[in-house]
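The complex appears here without one of its protein chains, the remainder shown in place.
Let's turn to subunit A:
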Amino acid sequence: MKAKMKTRTDSVLKNQDKNRLIIVGILVLGIIFCYLLVGLNEKNFAYALSKRVPKLYAMLLTGGAIGFSSLLFQTVTHNQLLTPSILGLDSLYMLVNTMVVFFLGANSFLISNKKAHFLLSLVLMMVVASWFYKMVFKKGQQNIFFLLLIGLIVGTLFDSLTGFVQILIDPVSFQTVQSKMQASFSTVNNDVLILATLMIGGALVYALPYFKYLDVLALGRETAISLGIHYDQIVKRMLVIVVLLTATATALVGPITFLGLLVVNIGRYMLRSYKHVHLLMMIFLVSMVSVIGAQFLIERVLNYSMSIGIIINFVGGIYFIYLIIKGRTQ
């Protein structure tokens, strides 16, 4: 009875939630195990692992960053069907790549050198995004949906520009552009991974103390303000983190933000807890399962005949339609 009283308002994880986290955790370990070890023999052992371990790490990092940023984004926008891709960062990434190939050629240092390519994409995305937000918020616009609308419009503009320039470039260069357009974990390099780790880790450390505020923030603007939350300030800070995470993940492996929709909604579905700390744990695990699972499928079953972006978009798209239909019938 006393124990029951203590957990009455359940700041502690409920048993069911805990069990589910453990089960998905075990699933993640199993998939990692499969991914690393299937197809190994004495001869290729060292070589295969030297390829697979960095790739696995890139997947953990990207999956985590995408899941994390989508969770933050959905909380600050109070909408569970949005992903940060609506901010137009993917489109900007594509535009940058296409422009570099168009003006400097497919063999340019900025495309072939992984580090240079990563830094260029990242810096440009961050600069454009921060300039853009400053402009919107400076005008006294506190409405985040105005920002999303602009992001959507500018994103479409970038897409059209990209499409236009791609028509102009020669077929060989086009191939290069196209390879950059599809998310891939095969091309990451170690220096870039270290940098990305620092950025994503930094974002996580910065955002963690805010998690208890995010729980309250999810109640809606007015209730949150009544409960003493510095609402506008926290929303802006979290948006910066969202941009940082999305930009890093996109610069690392290419456009893959749709993954966020999938993993955040599955994560929410699987837990009863509304607390962001718990949700984040689940979302991390779910995104590990999806990304590593999809990559495993591509490498060992489909023999690289498909890219991970296609699988994610395919599954994510179906799930998205399901969510919309379910939302409509409620």
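Basically, a residue touches a chain if its C-beta (ideal position, glycine included) is under 8 Å from a C-beta of that chain, and two chains touch if they have at least 3 such contacts; residues count from 1.
One rule holds in what follows: contacts and distances are computed from a predicted model.
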Q: Consult the UniProt record of the chain that does not appear here and report its protein name from "ATP synthase subunit c", "Iron ABC transporter ATP-binding protein", "Tetratricopeptide repeat protein" or "RNA polymerase sigma factor SigM".
A: "Iron ABC transporter ATP-binding protein"
**Q.** Of A:L148, A:L219 or A:V315, the residue in touch with the unshown chain
**A.** A:L219
**Q.** Identified contact with the non-displayed chain, of A:V53, A:V123, A:V172 or A:L227
**A.** A:L227
Q) Considering the entire assembly, which residues of subunit A contact the chain that has been omitted? A) 5, 8-11, 78-80, 212, 215-216, 218-223, 225-230, 272, 274
